[in-house]
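Left out: one protein chain. Kept in place: all the others.
Note that the chains take the letters A and B in the order they are written out, and that residue 1 is the start of every chain.
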């Protein structure tokens, strides 16, 4: 894929490509395949996890803030070195994708997500619900996130937010 | 878009258009952008929120019943004038869409939804789960709902069903 494809692809083709990116992203996380996670982002990306209240009031506080793929990779290393937490599985369900714009080689999309957590001895539970606000570009021959804001709805900060969303 | 497009579009194009409509609809609700809500419907639309048990037994009782876009607009005004409830966020996750038919300029679709509720001091919770039974037409140059039935699964009527589903 080349940057020019963003202009050339039909609406249906583009939607299919964004859905494929979304599905690949959440399955990498759900498979706990964290080493693949930074590859979904551009070199100079922005990744944030923000409570909805802060986002809507323009407050800068983010629970996670990474600038550049190097910081994502550092984060993965840190997670791998501190495996103190109980084994659990995460599962992302993403809804239908809203394509807000396609200008200057950048796609702006919004996608609702619900993440479920399952531990060995408890039934599956809702863990985190919110929306992805994404800026997607073509880099290294495929779609990548130049910016991903994970705006979650509750003001209760999950204590176990160890893995990316 | 013109009514003839419904016949001309390929399956994949049509599916993309319905997904785009669905995503736009739920994000307007999740953004609490209620003034935009009536615009997703035709002038003489039908909008109902119905417990599954009533729907399957052919009982007329609906929790919400609106006939015509004017009633939707009245409903929005009423909501805006009675903001007594605690601040909370709703989030809709919609599943893959079943296109049941495309005849005489009307698309019939079924879409499962789950709505989550988040308040300031509690974790996100499942609020309402069910399916949209939609009749979609081309009006004012784009896809709109001529009929939207929100059939929810539980018989426990949510006391806080203040906003549309």
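By definition in this document, contacts are C-beta pairs under 8 Å (C-beta built on N, C-alpha and C of every residue); 3 or more make two chains touch, one makes a residue touch a chain.
If you're wondering where the values come from, they're calculated on a predicted model, not measured in any experiment.
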Omitted-chain contact residue, chosen from B:36, B:52, B:88 or B:163: B:52
Contacts of chain A with the absent chain, listed as residue ranges: 10, 12-13, 15-17, 19-20, 22-24, 26-27, 30, 89, 91-95, 97, 114, 116, 118-126
Considering the whole complex rather than only what is displayed, give the residues of chain B touching the chain that is not shown. 10-12, 15-16, 52-53, 93-99, 110, 112-114, 126, 128-131, 152-156, 158
